[in-house]
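Here it is, the structure in full.
Just one protein chain is left out here, and the rest sit where they should.
Our next item is subunit A:
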Amino acid sequence: MLHESKRIPEGVTDLDSAALEKKESLISTLKQLYQKNGYRRVQTPIFEYYDLFLDIKGTIAKEKMIKLIDRDGKILVLRPDATIPIARMVATNYQSKSSDIRLSYFTNVFRMNDREQDLQNRELTQAGIELFGRSDVSADVEVIKLAINSMQELGFKDFKIDLGQANYFKELVNLSTITEEQLQEIRTRIENKNVSELQKILDEIDLDTTFKEAILSMPLLYGTPEVVLEKAEKLALNDEMKHELDRLRKVYKKLSVEGYQQFLSLDLGLINHLNYYTGIIFQGFIKNYGKPVVLGGRYDQLTRQFGWDLPATGFGFYLDDLLSMMKVN
């Protein structure tokens, strides 16, 4: 007897009253914060068509989505990501709105854990905001500030928001003659700060040395923002790359002026969480917790895929991680 009627599947959990109350108090803190800042809550269906997530470049891996079959044979998936459905909803339902759209969500997302070592839940609670309709630097600042404020409201002191710029590397790749296959190899090495293997890969491909030099520097463009920006400026190969850096510099400066400098670090090697990001991206870490608790950034091309071209930026917190971190403290 396997007692499947008594057990629950791996990756999901019951919450007793105490645990749920704790989680809800955390949610209510964030709800108030986002509401105060003009973000209104929305909800999307718990399952949608598989095609929605499949058709979007650089979304969740196919094998990570939990699938169901509809009556008519169409494939459905349990919501694997919060941002894509909200972008769909905005692009299809909000077209009459002329001003900025500020939305927040508190929702569960579902993902397959494919490796034995994935302790990660298959049902994750996410909280976040999305700001549509603004492409200016102050929108990036607003969103990052709100991520920092979220941490502060929840009582975290020792945390870092790591800023990157997805377009800097994208531009670099566009200028060069790197093939899609080579790019994948290069990308993972940059992402893992694996300089020695990156060097070996670059040695074997036929590419102009200025590109090679710039690519090889990518994993090392982290640390003190002023220094990183200066180094990156020298490696920038055209005006677009310089322009993208300039945005990052402006965002960093504005946040510093407002007193958030201590929470910020820079890493231009941060290039690969969800490919739909297009500009300034960020992730947040709390000291002594092994993975990022918040991911965010600009995704200007996402709503275009649903027929409305609308710049956007936002973030999502992993609430379960925050909760287990609060238990430790």
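Everything that follows uses one rule, which is that a residue touches a chain if its C-beta (ideal position, glycine included) is under 8 Å from a C-beta of that chain, and two chains touch if they have at least 3 such contacts; residues count from 1.
In this section, contacts and distances are computed from a predicted model.
Trainee: Given the choices "Cytochrome c oxidase subunit 2", "TRAP transporter large permease protein", "ATP phosphoribosyltransferase" or "NADH-quinone oxidoreductase subunit L", state the protein name listed in UniProt for the chain not shown.
Mentor: "ATP phosphoribosyltransferase"
Trainee: Which is it among A:K22, A:K64 or A:K160 that touches the chain not included here?
Mentor: A:K160
Trainee: Using the touch definition from the top, which of A:K97, A:H243, A:K291 or A:R304 touches the missing chain?
Mentor: Considering all chains, including the one not shown, the answer is A:K291.
Trainee: Out of A:R40, A:K193, A:H243 or A:R304, which is the one that touches the chain we can't see?
Mentor: Candidates A:R40, A:K193, A:H243 or A:R304; residue touching the omitted chain: A:K193.
Trainee: Since one chain has been left out of the picture, which residues of subunit A touch it in the full complex?
Mentor: 115, 117, 119, 158-160, 162, 192-197, 223, 265, 267, 285-292
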